[in-house]
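Just one protein chain is left out here, and the rest sit where they should.
This part shows chain A:
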Amino acid sequence: MFKVLRKKVLSDTGNDRVVLLDIEAPLVAKKHQPGHFIMLRIDEKGERIPLTIADTNLETGAVTIIAQEVGITSKQLGRLEAGDYILDFVGPLGQAAHYPEHKHVVCIGGGLGVAPLYPEVKHLHEIDSHVTTIIGARTKEILILEEEMRKHSHQFYVATDDGSYGTKGFVTTVLQQMIDDQQPVDLVIAIGPIPMMKAVANLTRQYNIKTLVSLNSLMVDGTGMCGACRVTVGGETKFTCIDGPEFDGHLVDFDEQMRRLNMYKDKEKSALALEGCGGVGRCH
């Protein structure tokens, strides 16, 4: 059993509440490096789901995870409070990210993708890279981790679809501007919804800027055993759990990933309906 040490609601606009949980898992905290993820199962009847690690605290043994309440498991996570327990929590999984020192890295986070981006930004800042961070969201209210990101970035930008904060437009609008201003960029890291990562990769491909993306594939075991997390990268089948989750954004088949992610949408709805959530809104 793994104890919930802290819970915080990061944003709440009704339909897509985002919660942060600190889970007591000292062994995972100790081994965590940027890029890693965990798998959890809340209770006996629960699904095993992967979530990226947003932060760790070696003193308390806490591993911070952030989830958006969309599916049945994330809604259940959202109902947990400090002092509650979850049944299984395992990791850290995946390949750790390795970045160049003293280079200009543009870190782009969209929506919930800001959470897994945070440890990478922190790490790059520590190894003396020049960090430019661009975070984006549909609207100001659902922006997460802004202060934390700002603290570890040399340049910091926000883009909102509706223009309620920062630049009006997408993260690519800001990136395009930087490229137009002829700022030399050594590496782009983009984490967020698939359409965003695809758009970033399409843009940087034109300028031959190396771009890493982090995939949030469906998984069952997270250790290479099931092959659920297949992704086509440069024409080859890779497993997100053991080969990733970070891949060269110019080589990933995003359309296939999008399709695979939507595979259980109908089933998810029927599970939510059973919970009395009706597939929309929260259930509390």
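As a working rule, a contact is a pair of C-beta atoms (placed from the backbone, for glycine too) under 8 Å apart; a residue touches a chain by one contact, two chains touch by 3 or more; residues count from 1.
The criterion applied here is as follows: contacts and distances are computed from a predicted model.
Participant: Among "Biotin carboxylase", "Multifunctional fusion protein", "Glutamate synthase (NADPH), homotetrameric" or "Nitrogen regulatory protein P-II", find the name that the UniProt record gives to the complex chain excluded from display.
Facilitator: "Glutamate synthase (NADPH), homotetrameric"
Participant: I'm checking contacts with the chain that's been left out. Which of A:8, A:31 or A:154 qualifies?
Facilitator: Result: among the candidates, A:31 touches the missing chain.
Participant: Of the residues A:9, A:82 or A:263, I need the one that contacts the missing chain.
Facilitator: A:263
Participant: For chain A, which residues touch the unseen chain?
Facilitator: Residues 27-28, 31, 41, 45-48, 72-73, 87-93, 220-221, 223-228, 230-232, 237, 242, 256, 259-260, 262-264, 267-268, 270-271, 274 of chain A touch the chain absent from view.
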